[in-house]
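With one protein chain removed, the remaining protein chains of the complex are shown where they sit.
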Amino acid sequence: MKALKKITLLVSIMAAIQVQAAGRDYISVVGSSTVYPFSTVVAERFGKSTQFKTPKIESTGTGGGMKLFCKGNGVDTPDISNASRRIKASELQMCHDNGVTGVVEVLIGYDGIVVANDINSHDFNLTRKDLFLALAKDVPGEADGELVANPYTHWNQVNADLPAVKIEVLGPPPTSGTRDAFVELAMEGGCKEYEWIKATKKSNKDQYKSICHTVREDGAYVEAGENDNLIIQKLQKNPDALGIFGFSFLDQNTDLVKGSMVDGAAPEFETIASGEYPVSRPLYFYVKKAHVAEIPGMEAFLNEFTSEKAMGEEGYLTDKGLIPLGEELYKEVRENTKTLKNLEL
Amino acid sequence: MNNTDLVKKSLGKRYLKERIFRTLGLLSIATAILFLVFLLTDIASKAMPAFSQTKITLPIYLDTDELGVGASNSVEEIGQADFRRVIRDALLAEFPEVSKRQEKRELYSLTSMGAEFQLRDRVMDNPDLLGQTLEIDFMADDDVDAVIKGSIDRYLPENDRRVKDQKLDWIEQLEAEGRITTGFNWNFFANGDSREPEMAGIKGAIMGSLFTLLVTLALSFPVAVAAAIYLEEFAPKNRFIDFIEININNLAAVPSIVFGLLGLAVFINFFNMPRSAPLVGGIVLSLMTLPTIIIASRSAIKAVPPSLREAALGLGASKMQSVFHHVLPAALPGILTGTIIGMAQALGETAPLLMIGMVAFIVDIPQSVVDPSTVLPIQVFLWADSPERGFLEKTSAAIMVLLFFLIAMNAIAIYLRKKFEKKW
Partner (left out) sequence: MKISALLFLLVLFAAFSYFMARQKITTAYRQRKQKSKIMTLPKYFGYVAGLCSLIPALLVLMVLQVAEEPYITSEISTYIEQTNIELDVNNQSDLDLFMNEIRGADTPEKVSAMSAEKLQVYQRFHEIEVTTQRTITAIVLSLAVLLGVLAMRKINTDTPARKVFEKIIEGILLLAASIAIMTTVGIVFSVLFESTRFFGEVPILSFMFGTEWSPQTAIRADQVGSSAAFGAVPLFVGTMLISFIALLVSVPLGLMSAIYLSEYANKSFRAVAKPVLEILAGIPTVVYGFFAALTVAPMIRNLGESMGLSVASESALAAGLVMGIMIIPFVSSLSDDVLSAVPQSLREGSLGLGATRSETIVKVLIPAALPGIVGGVLLAASRAIGETMIVVMAAGLAANLTVNPLEAVTTVTVQIVTLLTGDQEFDSAKTLAAFALGLMLFVTTLILNVIALHVVRKYREQYE
């Protein structure tokens, strides 16, 4: 009798752990932490309103996501990569090299990059030149062509109109698309104002990039990971610090943080949409064409994301802080997504 | 002065020192316990609001035209119908003065995103409701919820408040009309993770923890007990066995994050097992709890007096028979206690699971050990970063649930220990 009991117990345990090599039946999304809030909202609605499984979404940073995405076409690679900047030529090349030849680009909207701080703290009225001088690793010296290690420790040393506060900026690491966009739009924007640096753009592009994009490493700029919500929390606890993140996070937390003016424009919906606010960039996600037929629900998910309900002017993504595309552009994006137009750079 | 007087003089001081020392000891214990109480009350007070949910009662006219439902009333059609629209219509009917686009958006945000799915499920269950007008309690959005609970102070100046004056006016009007009710928050226990605080629940995390612990138990218990029996009863005294023992003792004190590195390098990278699955998490955790259970089992086996073994041997049993028929049953309470404590430790582990990818946003409740899922401590970790007030209380509530499970498991272990403790 005892033996029989043991046998039944054994078999029932084995039945509980049935590991079958079945295919993946959920969509796997990786990438930007800026697009993450939008992606998760669409995923949740999608899961609730269709019979497909809710997509699994990881926030790895745009760069990290691209690397995973372009690793190959296999079932164990992600289906969609969110990006807070356009895919680089080198990344698309990596995709092609690894066999991912069908990549569909979907432009979902615009987003501003804000430099924000705690709502009760000082007001900052910055220019892009200020940002460059405060955050670059090497800044221009007295003479043209000379570079010195960044000596500025307080904001009023960079620009006498700014508060006498220690420079402490929490920002994204190099895996983040926000970082790429920030160095290209804000820092490069300020660095170009030096004539001699602007001249090097033509003569020595690599040096130009290294001057304008390298961020200081002496502790004034703190790489705060991919979690923008965490940055907001840290700003509340540290009123002298500034944080760099996407406009949607500012929009959703207006009672906790406020955005600084940049080049005279305040970070608001209208100014970003019109282009008046200089640090704004488009948001994308990229889809593996090969997976659309294989993973259940892909078409429906793409349909939901690009629908008027979601991405449109009155869509629920706008409620979350996304700045929507104009009418014409939206129609084009919808059409390209439906036909799975392959990306050529 | 002779020695006795000298001693008598110093006696006062020495007794004082004695009292101070004794009080210090008592104070230390008091400090530790006080901290524990402080921690628990702080988290409990933050968690209390999470268990209630604000609802808004609105009259809904289920107009088939507005919904876009044809005459057939099939389930698919109802599933695709636009319930958001009828809810919006109901809100506009309450506040007909709202006209501007921006204002309308604010108005629509009074109800939760899940409200339309609530309505849809209800109509799908009972399609006869179409065409009728009903009073339905909808989940309120987390901002409204926060105002009602007082987490957002309505008496602050507008700039400092997340909810602006106009929205506040609407909420107060609804309150005056008696349309705002609060009830127990069943969503917290019935839903998985969500982006909206009012809809977020821990069921997904609890099922994930359950599956992970199941795998851990199934793997670690038999192996650990077998190893303990071998080491205590059968192992010869040679260097190989010494080496095994040293290994086990060291593994017990290795930081948990190193096990996470092992899981990442070997199981995910080398064996290509699915990321975020309780299976891999369970394997990593079982490697971690193995030393704990082995050590506990060994002491339990060691505590069985030799007289029991010798009696069995004296009656003609073999070594194996004496172990399995007499020593093991006698040591079983201690072994079980050790196992339960090991499982409780595994339940609270976060770091190794972070490394193997159980940090994704997963809404569906896992149905098996290979479905992607997250566990309770990681859910706490994920929610702790969200700035919405709603998530703050949900995080605290999730911690309370976690602590509840842990206390229950430890209590069972202690109870078993007390009940089966035999004084040899």
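Quick notes on this one:
All chains are identified by letter, namely A and B, in their written order; residue positions are counted from 1 within each chain.
One rule holds for everything that comes next: a contact is a pair of C-beta atoms (placed from the backbone, for glycine too) under 8 Å apart; a residue touches a chain by one contact, two chains touch by 3 or more.
Computed from a prediction, not measured in an experiment: that's the story for all the values here.
Within the full complex, the residue among B:Q132, B:N159, B:Q173 or B:N269 touching the omitted chain is B:N269.
Considering the whole complex, the residue from A:V165, A:V222, A:A266 or A:A300 that touches the absent chain is A:V222.
Among the residues A:G63, A:G246 or A:P278, only A:G63 touches the chain that is left out of the figure.
If you put the missing chain back, the residues of chain A touching it would be 3-4, 7, 10-11, 14-15, 18, 21-25, 60-61, 63-64, 67-68, 72-77, 88, 90-91, 99, 173-175, 180, 183, 209-210, 213-215, 217, 219, 222-226, 234, 237-238, 290-291, 293-296.
For chain B, the residues in touch with the chain missing from this view are 7, 14-15, 17-18, 21-22, 24-29, 31-33, 35-36, 39, 42-43, 222-224, 226-227, 229-231, 234-235, 243-244, 247-251, 253-259, 261-262, 264-266, 269, 287, 290-291, 294, 318-320, 344-345, 347-351, 354-355, 359, 377-378, 380-381, 384, 395, 399, 402-403, 406-407, 410, 414.
By our rule, only the chains that are shown with their structure count from here on.
Taking each chain's centre as the mean of its C-alpha atoms, chain A lies 30 Å from chain B.
On the side of chain B, the complex with chain A involves touching residues 79-80, 101, 105, 109, 113-114, 117, 159-162, 194-196, 214-215, 218, 272, 276, 279, 357, 359-364, 368-370, 372, 385-387.
By the touch criterion stated above, chain A contacts chain B in their complex at residues 13, 16-20, 26, 36-37, 40-41, 43-45, 47-49, 53-54, 56-59, 76, 119, 227, 229-230, 232-233, 253-256, 314, 316, 319.
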